[in-house]
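For this depiction, one protein chain was excluded, whereas all remaining protein chains were kept in their positions.
For clarity, chains are labelled A and B in written order, and residue numbers in each chain start from 1.
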Amino acid sequence: MELSLQQIAEFIDGAVEGDAAIEIRGVAKIEDAQEGEITFISNPRYAKFIDSTAASAVIVGKDFPSVAKPIVRTQNAYYSFLKLLRYFHPQKELLDAGVHSKADIHDSAKLGANCRIGAYAVIDSGCVIGENVQIYPGVFVGKGVLIGDNSIIHANVTLREDVQIGRNVIIHCGTVVGSDGFGFAPEGEIYHKIPQVGTVIIEDDVEIGANCTIDRATLGATIIRSGVKLDNLIQIAHNVEVGANTVIAAQTGISGSTRLGKNNIVGGQVGFVGHIETGDGVTVGAQSGVSKSLPANSVYFGYPARPIMQAKREEAMVRKLPDLLKKLNELETKVETLSSLLNQNR
Amino acid sequence: MELSLQQIAEFIDGAVEGDAAIEIRGVAKIEDAQEGEITFISNPRYAKFIDSTAASAVIVGKDFPSVAKPIVRTQNAYYSFLKLLRYFHPQKELLDAGVHSKADIHDSAKLGANCRIGAYAVIDSGCVIGENVQIYPGVFVGKGVLIGDNSIIHANVTLREDVQIGRNVIIHCGTVVGSDGFGFAPEGEIYHKIPQVGTVIIEDDVEIGANCTIDRATLGATIIRSGVKLDNLIQIAHNVEVGANTVIAAQTGISGSTRLGKNNIVGGQVGFVGHIETGDGVTVGAQSGVSKSLPANSVYFGYPARPIMQAKREEAMVRKLPDLLKKLNELETKVETLSSLLNQNR
Partner (left out) sequence: MELSLQQIAEFIDGAVEGDAAIEIRGVAKIEDAQEGEITFISNPRYAKFIDSTAASAVIVGKDFPSVAKPIVRTQNAYYSFLKLLRYFHPQKELLDAGVHSKADIHDSAKLGANCRIGAYAVIDSGCVIGENVQIYPGVFVGKGVLIGDNSIIHANVTLREDVQIGRNVIIHCGTVVGSDGFGFAPEGEIYHKIPQVGTVIIEDDVEIGANCTIDRATLGATIIRSGVKLDNLIQIAHNVEVGANTVIAAQTGISGSTRLGKNNIVGGQVGFVGHIETGDGVTVGAQSGVSKSLPANSVYFGYPARPIMQAKREEAMVRKLPDLLKKLNELETKVETLSSLLNQNR
């Protein structure tokens, strides 16, 4: 599987600077790369490694300076790396072809061509599963679930009744889609369960991490729009909508009926209260607590979440509080002195 | 299934104001409701929608003003909505009757009448399962577990050995009850596992969300009292006790041996340290860090958690820090001026 640097440049639509004849046998991260391997620099903070890396060549972007080491210059270094990663590590088949004899498929369920279904998976009545779908062992697909073409449902996932999964969706192990929303009507000291008769809609090209929980809507649907990427252990409450191509890091929670815009970037362990909205292009820093709606293209941070410049300034002020107190005490002394001087003068 | 507004009023024990003859074919949230549907207003923040909603009628509480739109006035608008929701969306059977041929029930396990057990569920030796219990596919019920009548154990839940589940309990997908408490005796650099020989007791009418973890006690029992409602991804450590009718939002964690009182309301992503207690009727705001015991009927908030009025006041002060610093600097200048004036005068 070795490629010359010239062949690599053609494969990733880039241009070689340096010896185009050197042979490359693999890809690696810049800090781990060995001789004969190619690496990449997309984040400027890693540029400093270019002199020390043992890699034989480096993929860089348009603006990267010329260097002694052979480079391949491309439009998007990270994406080029991705293509080479897939070349040197072709996708392995992780689930055997066909429907396992120990899977339990209801007679009324419809399976598209080329599905792979693992042992002890359950597909209940009325399900419609597209082509090339992979359903791993231990998955429970409840009644009336729809799954689009090419989607992958990893082991021990639960898709409850009537949820709709789009095409090219990946759901990682242990995640639950369609659990009941958390809704109760209090009456005196006790709580009556509100039936959760809505559903969940996951659009195309969504990836959902491991052990997430995505609750069904009370009425209507909880919606994860196309291209959304969710990390692990994320909580999405009933009637939430996550806008297209929004990315959310691990352990974040979104409360009921909140709507995130498109192309949001949300850090880990963030909490959103219910019934708020974010505009498109919003960024929220890790561990923030978002308690009100956020305007489009804003950057928020902190507990409670504030515009990031304000949050950083206030944080810096808190760091200075001991100095501030000292200054105040000195000023107080000075004023006392002035005051007695003045009294003497009178 | 259409009902006249008069019939609805009788069904939910309310009184019509306006045209009692109009026909209602469904229920919806106020922002989504269409003509021919009824909605409700229990939260005053939604009152503003009453003029814009397309709903043909609205359920309201005792204190709601008279309006042009037909209303049904009841004691508890939210609870009335719940009853109509169940009328228009009758509970579907989500699990087929009987014990699935591919479930694995130990010979010594006892099942009450009318249980429904899904494919690939395991019920181990010595279990005693009540009447009308539903156990979904992929559930593992360890040795000696007790489950009371009418309880529902959703797919891929694990109930480890000897845990006790009450009546009318609902446990959502992926939740683990009875995992080992996190206890180790350090000896030099290494940690010896403390055997966790206690259990977990879940009382009647409890609902537990998806992918929660409820650890067994080291000795004795971790106890979830009757009527408790837990949201998703909640961590309950060994020897914790959660008081009756306490409600906890998603991703909150309670450390070992802590006891919450009755009727607490706990927000999402809250953390409680170990070995503390809360009184009855305590409210804790989202993302708070509770590091000491809290008195009954108090409202706490923040990191660290403080009485909410104090927390809000201190937060407002932090917002004012830049102003405060400015004021201090101005004062300093003024004092300098005074000082030199005074020196001139001498």
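Just so we're on the same page, a residue touches a chain if its C-beta (ideal position, glycine included) is under 8 Å from a C-beta of that chain, and two chains touch if they have at least 3 such contacts.
Quick caveat, the model's predicted, so the values are computed rather than measured.
Peer 1: If the hidden chain were put back, which of A:247, A:276 or A:308 would touch it?
Peer 2: Only one of A:247, A:276 or A:308 touches the chain omitted from view, namely A:247.
Peer 1: Which residue, A:119, A:190, A:276 or A:299, contacts the hidden chain when the whole complex is considered?
Peer 2: Only one of A:119, A:190, A:276 or A:299 touches the chain omitted from view, namely A:119.
Peer 1: Kindly state which of the options B:40, B:64, B:79 or B:140 is in contact with the chain not pictured.
Peer 2: Touching the chain that is not displayed is residue B:140.
Peer 1: If I consider the whole complex, including the chain that's not displayed, which of A:211, A:255 or A:283 touches that chain?
Peer 2: Final answer for the missing-chain contact: A:211.
Peer 1: Tell me, which residues in chain B touch the chain that this view leaves out?
Peer 2: Against the left-out chain, chain B lists 104, 120, 122, 138, 140, 142-143, 156, 158, 160-161, 174-176, 179-180, 182, 184-187, 189-195, 197, 211-213, 215, 218-220, 233, 235, 237, 251, 253, 255, 269, 271, 273, 289, 303-304, 313-314, 317-318, 320-321, 324, 327-328, 331, 334-335, 338, 341-342, 345.
Peer 1: Which parts of chain A are in contact with the chain that was left out?
Peer 2: Spelled out for chain A, the touching residues are 27-29, 32, 76, 78-79, 81-82, 85-86, 89, 91-92, 94, 100, 102, 118-120, 136-138, 154-156, 170, 172-174, 205, 207, 209-211, 227, 229, 231-233, 244-245, 247, 249-251, 262-263, 268-269, 286-287, 303, 315, 318-319, 321-322, 324-325, 328, 331-332, 335, 338-339, 342, 345-346.
The working rule: only the chains that are shown with their structure count from here on.
Peer 1: Indicate the whole-number Å distance between the mean C-alpha point of chain A and the mean C-alpha point of chain B.
Peer 2: So the centroids are 25 Å from each other.
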